[in-house]
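The complex appears here minus one protein chain, its other protein chains still in place.
Residue numbering begins at 1 within each chain, and the chains themselves are lettered A and B in the order written.
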Amino acid sequence: MSVPPVLELEGLEIGREGDGAPIVADLTLSLAPGESLGLIGASGAGKSLSALALLGLLPPGLRARWRRMALAGQRYAAASAALRPLRGRGIGLVFQEPLAALNPVLPVGFQLAEVLRRHLGLARRAARAEAAAWLERVGLAPPAAFLGRHPHELSGGQRQRVAIALALAPGPPLLIADEPTSALDPPSADEILRLLVGLARERGTALLIVSHELELLARHCERLAVLAEGRIVESAAAAELLAAPREPATRRLVAARLGPPPRPAGAATAVAPEPLLRVRALRVERRARWLRRGSPPILDGLELELRQGEALGLVGPSGSGKTTLARALLGLVPVAGGSIRFAGSELAGLSPRGWRPLRRALQIVFQDPGASLDPRMQVGAIVGEGLRIHGIGRDAREREARVRAALAAAGLDPDCAACYPHELSGGQRQRVAIARALALEPRLLVLDEALSALDAALRRDLLALLDRLRRELGLALLFISHDLAATAWLCERIAVLEGGRIVESGPRDRLLAAPAHPVTRRLLAAAGLA
Amino acid sequence: MSRAFAPSPWQRFRRHRAARGALLVLAALTLFALLAPPLLPLDPHSPDWERISVPPEPAHPFGTDAIGRDLLARTALGLRTTLLVAGSAALLALLVGLPWGLLAGWVGGPVGGLMMRIVDVLQALPFLFLAILLMAVFGRRTELLFAAIGGYVWLDLARIVRAETLSLREREFVLAARALGASTGRILVRHLLPQLAGGALVALGVIVPKVILIESFLSYLGLGIQEPMVSLGGLVHEGAQDMSFAPWALAFPAGFLVALLLALHFLAEGLRDALDPRSPA
Partner (left out) sequence: MIGFLLRRLAAGALTLLALLTLSFFLIRAAPGGPFDAERPLEPELRARLEAQYRLDQPLWRQYLAFLADLARGELGPSLQYREYRVAELIREGWPVSLRLGSAALLLAVAAGLGLGVLAAWRRDRLLDRLLMALATLLQALPVFVSAPLLVLLFALTLGWLPAGGYGGGALRHLVLPVTALALPHLAIVARLTRTAMVETLAAEFVRAARARGLSETRILLVHALRPALVPVVAYLGPAAAAVLTGSVVVEQTFGLPGVGRYFVQGALNRDYTLVMGVVLLVGALVILLSLLADLLAAWLDPRIRLR
């Protein structure tokens, strides 16, 4: 290679001050000018810390060392003061959570102009003009409409666009994007990465994208590097790495991609002819606020049917009303109109007393297991709460046995009944939430983005668990997600929600092969299925 | 699955040095207030005309006041009154403010809104003014003082509890309990109250010093606790009048008052740090 690399990093080591065990051990990496490299690894592998270490911005208590680090041929020592000149000018950084990374009280135009004045020495007016040009470059047009806005007045995707402009504006030779899309829904994530790669290529900026989403990285980066146990275990061109993973860690990552759906999906269980759940013309309105009447309803004219033993996938972009539908089905938000018939009973407008006997048969698993488990209760008490409420089981012994059985059915060690939620990992917590629902022996389980917070390997395990529960217990599943790939893996029927109504629904294969609605096509493209 | 993951709030509290010290000081002050008058042969009420405004001496460790009453006995008595006022105001705040805030937050909607408007209106009134007016107008009765202070301090607690209830109500573990079929009573008692206890405790740590300040201020103005009862504020007032020739009459009550307020302050700080999982242990 005749051109010197933009970044040469040799033997990066990050550890806690004092004790030994390093979080990142011996990380070596190099990027050619204009190259795009995807750095992939499981959560907790130290990807984000490595990015921060290059700028001397590690959180207090952590130390970084390296044998050699050079940016554009210039060597730097691993000390905060030595790295300060690199910030902005040498390395641009795009953070995971754009709302948290932008100053909430300053207009985005101000923040952009500030960076331009600092690094390019522009005068006030020139900086403002250049800030407008940058907003246009990242697709926020007309810039005049965005300059004066504050971060909270922008959507998640727009904020990330601003963050990209902020990072690229000083013209750094290297841009590091740390999980730039994990706060976004798949269609916006795809657009953001395309923008990022496009801008970097156009300006000759080398790009290092850190993420745990293999699919997304493989689609947008030229080269992939796999981080495991604190070091790069494998690095190759994207297509090559996917086709022929060499190292075990890489193989695990590639294997966690969802394979072909288990088929024939419906054959194992006999699907009942009568629907278990039938939703007709469902309407849910926004909570009425004084002087704010007349805003459109969240759900309007929604229709849905689900049989015993069937898994129905419900997909849609954020804000389409998915979560509201889940909550309306469970009577957690008031229904303004329409009908929900479940196992022969009408749920719409049911009194709390009328709901109680039905609660057993209709259970839900929420998105964030960290939030849906009471932090002050032990796992056994959490899973057993429903049993006590409904008076299931003759005595404490029998209830305990049921709790243990439910934990085992959710793939957990029954002895973890004595744990508190914060002692468990994210995947284990979500299994507890599933066990809590299973303990009541429900007929229908609603999963509201239940797997979205988990990384790929865990997601795959839990999908397999859900599929097994459906087959073995004849459970009906309503799988609500923005992740079309996972939905297509689990569900033989898929419905697409947009603007509070179902815009398209049908068998999975038909929907994947011939999507009719533009929203469906957009979701397919974002999931890499089109 | 390591069990030694996060220390419990109680462990965190015990590790908080300032809070531990504050708890000790508070215990010592309480003991002094309770035990000094019965145990020592000193009378807070009867004047000793032979020994007017004497500086601290073995017979009168804190000296005497302008009419020869023993200041140690008077300080202990004043401290007891002040602690009593603080304790009863805290109790009143808990008994009224906690249910009020919980209910307003849980019910929400127009009823919860109305409940909070009442709190807003009461809080918009300059309370100190009304208290002065009340005491000046209806005579300086101790029950009235308790009622006036208690009627004011529950507002803060109600507001804090309501805000926390509002956010907890929408949390997924509460929704999950509802989805399990848990009754409102069960959710309030089993899931919400344990979460609210911490915030309420911290709020009390702010409310109690405020009550003490208000009471001492009213007593300083001569509107609070009346003779023969006396509170620290009243003693400071008496001491301030003679400070040019008997500074000890100001120094001892003022010192105890400041020590009490400081101890409560550090206690509240320790509670807050212990209950906030983000703060370093």
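Quick note on the criterion: a residue touches a chain if its C-beta (ideal position, glycine included) is under 8 Å from a C-beta of that chain, and two chains touch if they have at least 3 such contacts.
In this text the structure is predicted, and so the values were computed from the model without any measurement.
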Contacting the left-out chain in the complete assembly, out of B:Leu130, B:Leu144 or B:Leu166: B:Leu130
Of A:Pro104, A:Gly121, A:Gly344 or A:Gly391, the one touching the omitted chain in the full complex: A:Pro104
Residue of A:Glu10, A:Asp26 or A:Glu114 touching the missing chain in the full complex: A:Glu114
Touch residues of chain A, complete complex, unshown partner: 52, 55, 57, 84-89, 92-93, 95, 97, 100-106, 114-115, 118-119, 150, 152, 163, 166-167, 170
Chain B, residues in touch with the chain not shown (by the definition above): 121, 124-126, 129-130, 132-134, 136-139, 209, 213, 216-217, 220-221, 223, 233, 236-237, 239-240, 243-244, 247, 250, 254, 257-258, 261-262, 265-266
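Here is the rule we use: only the chains that are shown with their structure count from here on.
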Distance between chain centroids, defined by C-alpha means - chain A, chain B (Å): 47
List of chain B residues in touch with chain A within their complex: 1-3, 5-6, 171-173, 175-184, 186, 191, 194-195
Partner chain B, residues of chain A touching it in the complex: 327, 330, 332, 352, 355-356, 359-360, 363-364, 366-368, 371-376, 385-386, 389-390, 416, 419, 422-424, 433, 436, 440
